[in-house]
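Attaching a single structure in structure tokens format; questions to follow.
One protein chain is absent from this view; the other protein chains keep their places.
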Amino acid sequence: MYSEKVMDHFANPHNVGEIENADGVGEVGNAKCGDIMKIYLKIKDDIIVDVKFKTFGCGAAIATSSMATELIKGKSVNEAVKLTNKAVIEALDGLPAPKIHCSVLAEEAVKAALADYYKKIGRDASDLMVCEGCCGSCDHHHE
Amino acid sequence: MYSEKVMDHFANPHNVGEIENADGVGEVGNAKCGDIMKIYLKIKDDIIVDVKFKTFGCGAAIATSSMATELIKGKSVNEAVKLTNKAVIEALDGLPAPKIHCSVLAEEAVKAALADYYKKIGRDASDLMVCEGCCGSCDHHHE
Amino acid sequence: MSDKEKKLIYVDNAATTKVSKSVIEAMLPYMETYYGNPSSQLYSLGREAKAALEKARQGVAELLGCDANEIIFTSGGTEADNWAIKGTAYATKGRHIITSKIEHHAILHTLDALIKQGFEVTYLDVYDNGIVRPEDLEKAIREDTILITVMYANNEIGTIQPIKALAEIARKHKIPFFTDAVQAVGKLPINVKELGVDMLSLSGHKIHAPKGIGALYIRKGVRLSNLIEGGGQERGKRSGTENVAGVIALEQALREAVADLTDKDKVGKLRDYLADKLIKIPYSRINGDIKNRLDENLNMSFEFIEGEGLIMLLDMNGICASTGSACSTSSLEPSHVLRALGLPHEICHGSLRISLSADNTFEEMDYIAEKVTWAVNRLRMMSPLYERKLKEERSK
Partner (left out) sequence: MSDKEKKLIYVDNAATTKVSKSVIEAMLPYMETYYGNPSSQLYSLGREAKAALEKARQGVAELLGCDANEIIFTSGGTEADNWAIKGTAYATKGRHIITSKIEHHAILHTLDALIKQGFEVTYLDVYDNGIVRPEDLEKAIREDTILITVMYANNEIGTIQPIKALAEIARKHKIPFFTDAVQAVGKLPINVKELGVDMLSLSGHKIHAPKGIGALYIRKGVRLSNLIEGGGQERGKRSGTENVAGVIALEQALREAVADLTDKDKVGKLRDYLADKLIKIPYSRINGDIKNRLDENLNMSFEFIEGEGLIMLLDMNGICASTGSACSTSSLEPSHVLRALGLPHEICHGSLRISLSADNTFEEMDYIAEKVTWAVNRLRMMSPLYERKLKEERSK
């Protein structure tokens, strides 16, 4: 059911871990829905110099976390803000329909971490606000 | 589905044929129902000295005709009158339920032939009257 | 027994068929090695089963000219027939259904069940050739008609219905059209899109796959309520752990049958060869249209005799054939199909159905012709009807 890319990122996820004294931390999802993603950012001169994640969730949740962190690593904050779940899906060569929500979660985790950074440095984060509901239940299909 | 006895009497039916100038001839059933049995009797001193049949019908119809004629051959008319479909079934080691009507038909063919004989010699044949309906449709299950 | 086995001549392929060697070979690995449950997507064994299942679905779809997700596997032709009819009846408002007089019992008895629930059914005539007339369908359609169901090829007399014309009328009136193609699939070239049907049923064991597997083609957009609920297999339309090996077998068998269609001439020639011999028997006739019928099918009646005895005598000679006659089943009624042709009861009773497969040979036809002739004669010698006929002839 999963593409080879997904299997790869699940089997050998990139950027697993925590960052002490991170410049931005975002956590989305909840245990009830079966997915929690937490992303840590280290940012220097608006460049994401390091990123780590921890994810509780299915194989796709882990793979999308890995891919999402990979996609924003080394990027400027302005570029990272533009990350979409679609980009994550494409980078993974697709996701099964019931797993699309994982990519949404990954996008939202990145945004939540960026929002945290914005807040810390006093920048307006209102356009980064994410749906805090349970993704399974919120039912608006992104993609 | 058929006992070996039935198969035997179907494969090698006894008493097939006609008797010219028979002392009694009985025909029962009709083509619509798929069974017609015709029995010819040669009777001397109230003893059935010869009996033949012709049957249009299924394997069981042929086998019951064969067995019924065998059972009355050499018997007195009084004994032959007592022939029941049950006796035919037993002699054949049983019949499948949907074929029971064939044994009824055989009993009736014998009675019809005897009734013909009675009439010819002027004996009362009223207790030998048989149901003339289509056996499949008359629906009163003998046995 | 082993001696008898060797000599068996099987000409009842409309009843069921021998599973072909290649089909068995194709399905065995899915029982022994790739036995996983296709719903178990998280491990190799399940994914392999699922992949094989979907590949086979794709294969069946291509062979029938539709999309893979328009094919749903069932436990056989009967389930598919029940589902198409009940599924439509329960999903639609309206009470009227049109069918033909010569459908299989899987159709007729399903309709009987619906009639008990208040549905009304019109049975189209098939005249003396066993073929429905499109203009009759046009006339039978009512405001509340919710389904038209006419079989593709008949199982007893092999006649082929003008499905394309019938489906076109149905489409004009926006009424779903279903065809029971259990006897047609693998014997006629079929493209469901060109045919224009909304649903089509087929069964594996009629085309050298095992018993217990079948399929229903459901055109995208057709609404059907479920017959069997549960784990949501077959995209929620037909639950139950998928019969993976059966599906693989079905696809393989269908592929072989369709490939064989190109040299189908052979079966038709066998049939004609046999028919030419048997028609020489006096007082015999061929039932159903001569031209518009399956090449595999020969259905004849021999007057003055009853079919069961004929079949039994053939069986004693190692020939497996069938009859549409009264006593052939547990019912005492003669075949509703032969009756629908307007044949008198006595002629219905003396019927013989020979249904061939590509495995049969000309030598077998010779043997069958010889034995049928012998058996018919033998039974006629016992028949009071024949006796009467001879006397009539003599007194002329």
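Order of writing sets the chain letters: A, B and C. Residues in each chain are counted from 1.
Definition applied: contacts are C-beta pairs under 8 Å (C-beta built on N, C-alpha and C of every residue); 3 or more make two chains touch, one makes a residue touch a chain.
The structure displayed is predicted, hence computed values, not measured ones.
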> Pick from C:P176, C:P210 or C:G288: which residue touches the chain that isn't shown?
Replying inline: C:P210
> Hey, which of C:D128, C:E194 or C:E229 is the one touching the hidden chain?
Replying inline: C:E229
>> Just to verify: which one of C:T78, C:S335 or C:N360 makes contact with the chain not shown?
In response: C:T78
> Considering the entire assembly, which residues of subunit A contact the chain that has been omitted?
Replying inline: 10-11, 13, 16, 18, 27, 31-38, 53-62, 96-99, 101, 136
>> What does the interface between subunit C and the hidden chain look like in terms of residue numbers?
In response: 4-5, 8, 10, 12, 15-19, 21, 24, 28, 31-33, 35-37, 39-46, 74-79, 81-82, 104-106, 109-110, 112-113, 203, 205, 210-213, 226-232, 239-246, 308, 311-312, 314-315, 319-323, 328-330
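We take it that only the chains that are shown with their structure count from here on.
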>> Need the most distant chain from subunit B, centre defined as the mean of C-alpha atoms.
In response: A
>> Nearest whole angstrom, what separates the Cα centre of subunit A from the Cα centre of subunit B?
In response: 91
> Taking each chain's centre as its mean C-alpha position, how far apart are subunit A and subunit C in Å?
Replying inline: 57
> Could you state the distance in Å from the CA-based centre of subunit B to that of subunit C?
Replying inline: 39
> Tell me, which residues of subunit A touch at least two other chains?
Replying inline: none
> Using the touch rule from the top of the page, what residues of subunit C touch 2 or more other chains?
Replying inline: none
